[in-house]
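After the structure tokens below, expect a handful of questions from me.
Only one protein chain is missing from this complex, and each of the others stays in its spot.
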Amino acid sequence: MSEPTTKILLAHGSGGQLSHELVERLFLKHFDNPILARLDDAAVLQAGKWASLQVGDLPTCRLADFRLAFTTDSYVVSPIFFPGGDVGKLAVCGTINDLATSGAVPLYLSAGFIIEEGLELADLEQVVVSMATTAQAAGVQIVTGDTKVVDRGKADRLFINTAGIGVVPIGMELGGDQVRPGDAVILSGTIGDHGMTIMSQREGLRFDSPLVSDCAPLHGLVAAMLDALSPPPQSWGGAGGGGRAIHCLRDPTRGGLATTLNEVASKSGVGIEIEERIIPVRDAVRATCELLGFDPLYVANEGKLVAFVAPIAADVVLAAMRAHEYGQEAAIIGRVTAEHAGRVVLHTTLGTRRIVGMLVGEQLPRIC
Amino acid sequence: MCLAIPTLITSVEGTTGKAEIGGVERTISLALTPEAQVGDYVLMHTGFAIGVLDAEEAQETLRLLEELAEFYTDEMNDE
Partner (left out) sequence: MASDKLETVSAIRNSEMKYIDEFRDPQLARSLLASIQACSKQPARFMEFCGGHTHAIFRHGLRQMLPPTVELRSGPGCPVCVTANADLDRAIALAKLPGVIMTTFGDMLKVPGSHGSLQTAKAEGADVRIVYSALDALQIARDYPERAVIFLGVGFETTAPTVAASILEAEAGGLSNFYVLSLHKLTPPATRAILDAGEVRLAGIIGPGHVTTVIGSEAWEFLPRDYSVPCAVAGFEPLDILQAVAALVRMFEDGQPAVVNAYPRGVRPEGNRTALGIMHRVFEVSEAEWRGLGCVPASGLVLRPEYVRFDASLTFPVDPGPTREHKGCRCGDVLRGTVDPPDCPLFRHVCTPAHPVGPCMVSDEGACAAWYRYGGADV
């Protein structure tokens, strides 16, 4: 019998005894659920149970009517541990959020791990525990997965892919092309937290800062927003009920808020105007951006969403967001307009206007 | 060349110190501004203080700008 190892070896990925031990002792132990425990080649998931799903005031789904949302993302962040989270938490939240912004109730995730030979088992376990905790708190199960180990140097410690399945209620028609002039642009909280936290962890850029990643699952926030609209107030005279008052939801991850707004402006053929003064940015994020020459509008977020909401519903949605754990600093940061279609315009604190373009490439620290 | 940010010196130890802005702290070299003291604001450029900010001059500049603003407000009120 071999001695217990503290590091991941190539053999852990080869499908043999060590692989099985890893699955039993690490993944099964922490991702504890009956579907995964079967360890079949595929997870077979109950569909009928979800046919009676009710979301907001949208009608009960019939089996024939409900739709699946399906998404995937890979997570290669470095360092794998950072203030506010780790690559595992990111992998769970990121995929949940892609489902949530499509209006889906997130249900199941898969998790594929590509591990660099030599990674400490303790580190892998820490990531796995983090994923399990996050998933459980979010009411989502990790039901299938895969592990591969590659030679030292062929992967930066740990890469994770998660795919997610959720159920989309009938009548839910969110989309980047659904946004209309007059819509309120509502941001759920401060921007730039995740990206600047990661940036400040890099060699050569270290600052002692209270920066923390905002990594969080947002499906609860989305549910609260939808619930607040059902039933719609009498005074609205039947307009804007449930999911129909919210035209689009997006999570501004890579490329930041600016990139997301540009994508939507382009897809819907509308202009967007935002107020610099109102956009919430933490002091520490602002300071780090000034020091490195970054613009917070282009910095990644992992626990924020932007909602494009019919004007009649804006205040109600905003109140619901502010009442939720992940929307306490929500603000209406701007409006959609019929002018300058495809362009995003910022009203600066100085009282001037300027165009906010898409991010090209990545922002790099500058001296000039 | 140009990106230098006003930061507050919170401690000094020989030719280095700690500089703070918006709650973010970093070690700063005072090799180019040995006269800098705790409580001074310095311009931080690539981790070095390149100059100590003159608080009185800053106040004076703002005062002049405020006078100008009053002049133009008066002008606009007169119209």
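By letter and in written order, the chains are A and B; residue numbering begins at 1 in each of them.
Following the convention adopted for this analysis, a residue touches a chain if its C-beta (ideal position, glycine included) is under 8 Å from a C-beta of that chain, and two chains touch if they have at least 3 such contacts.
Worth saying up front: this structure is predicted, and the values here are computed from it rather than measured.
J.: For a quick check of understanding: of A:67, A:322 or A:340, which residue touches the chain that isn't displayed?
T.: A:340
J.: Which chain A residues touch the hidden chain?
T.: Interface residues of chain A facing the absent chain: 202-205, 283, 286-287, 290-293, 295, 340, 343, 345, 348-355, 357, 360-361, 364-368.
J.: For chain B, which residues reach the chain that was dropped from this view?
T.: So the residues of chain B touching the unseen chain are 1-6, 8, 10, 20-22, 29, 31-34, 37-39, 41, 43, 45-48, 50-51, 53-55, 57-58, 60-62, 65-66, 68-69, 71-73, 75.
Convention: only the chains that are shown with their structure count from here on.
J.: Could you grab the centroid distance between chain A and chain B? Build each centroid from C-alpha atoms only and quote it in angstrom.
T.: Taking the average C-alpha coordinate of chain A and of chain B, the gap between them is 38 Å.
J.: With touch defined as at the start, can you tell me which chain B residues reach chain A in the complex?
T.: 1-3, 5, 21-26, 44-46
J.: Using the touch rule from the top, collect the residues of chain A that touch chain B in their complex.
T.: Going through chain A, the ones touching chain B are 206-211, 283-284, 286-288, 290-291, 293, 366-368.
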